[in-house]
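On to chain A.
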Amino acid sequence: MGNEELILKLKEVFPEMDCVQGNDWPELSFGSDRLIDVITYLKQTPELAFDYLFCETCVDWKTHFNMVYHLDSTRYRHNVVLKVKTDREKPEIASLAHVYRTAEQHEREIFDLFGIVFLGHPNLKRIMLTEEWVGYPLRKDYEDPINIIKL
Partner candidate 1 sequence: MFSIENITNSFHNWLSSVLSETLVMLVEMGLIAIAAIALFAVLGLVLVYMERKVAAVIQIRLGPNRVGPMGIFQTSADTLKLVLKEGFMPNNVDKFLYKLAPFVVMITAMLILAPIPFAKGFQIWDINIGVFYITAISSISVIGILMAGWASNNKYSLLGAMRSGAQIVSYELSAGMAVLSIIVLTGSLNLNEIIESQRNGWWIFKGHIPALIAFVIYIIAVTAETNRAPFDMAEAESELTGGFHTEYAGMRFALFFLAEYINIFIVCAIGATLFFGGWMPFHIGNWEGFNHVMDFIPSFVWFFGKTFFLIFLIMWFRWTFPRLRIDQLLNLEWKYLLPISMFNLLLMTVIAIKGWHF
Partner candidate 2 sequence: MFEEVATSKEGEQIINVGPQHPATHGVLHLIITLNGETIVNLEPNLGYIHRSIEKMCESLSYRQFIYTTSRMDYLAAHINNHACALTVEKAMQIEIPERAEVIRILVSELTRIASHELWWGAMAMDLGALSPFFYAFREREVITDIMEETCGARLTMNYMVPGGVMADIHPNFVKRVKDFIIQFKSRIDEYDQLVTGNIIFQNRMKNVGILSKEDAISYGTTGPTARGSGVSCDIRKIYPYSIYGKLQFDEVLETAGDSFARYLVRVKEMKQSISIIEQLIDNIPEGDFQAKTKAVLKLPKGEFYQRVETPRGELGVYIVSEGGTTPYRIKFRSPGFSNLSALNHMIKGHKIGDLVAVMGTLDLVIPDIDR
């Protein structure tokens, strides 16, 4: 399915969401409460079949976090980008570990470095840093005068 076709399809199914053409792929933006609905639809609809989550990450926009999911379909070879806005004060979002198993480790990394809590994650604990580490290094307001030297 081409990008334009995909955008049309997504706009039809999720009319309340913002769907635009990004630099490479269609980008769908929505709030964190709808994540599971959208993912379930994208994965289980036969003509979409987004079965491969090739990148999951987070961007700190200082006022909120954006979870970014890059999805690919190994059958049709079309891609979509999901941007999910989460609250910065109480960052919580549903875990995708039971939908895409690769998400389990990616979410542990995001939890470790951004402090986003993934609800329903089977083993949510720090992966890179030690358990007693204070703060989340990839957040924009993180200060570590000992380990990080500002250029």
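Candidate selection criterion: all candidates are chains of the complex that A comes from, given by their letters.
As a working rule, a residue touches a chain if its C-beta (ideal position, glycine included) is under 8 Å from a C-beta of that chain, and two chains touch if they have at least 3 such contacts; residues count from 1.
Computed from a predicted structure; not experimentally measured.
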- Among 1 or 2, which chain makes contact with chain A in the assembled complex? 2
- Item | candidate 2 partner contacts - residues on chain A that touch it in the complex | 22-25, 51-55, 57, 59-60, 68, 70, 74, 77, 81, 100-102, 104-106, 109, 113, 123, 127-130, 137-138, 148, 150-151
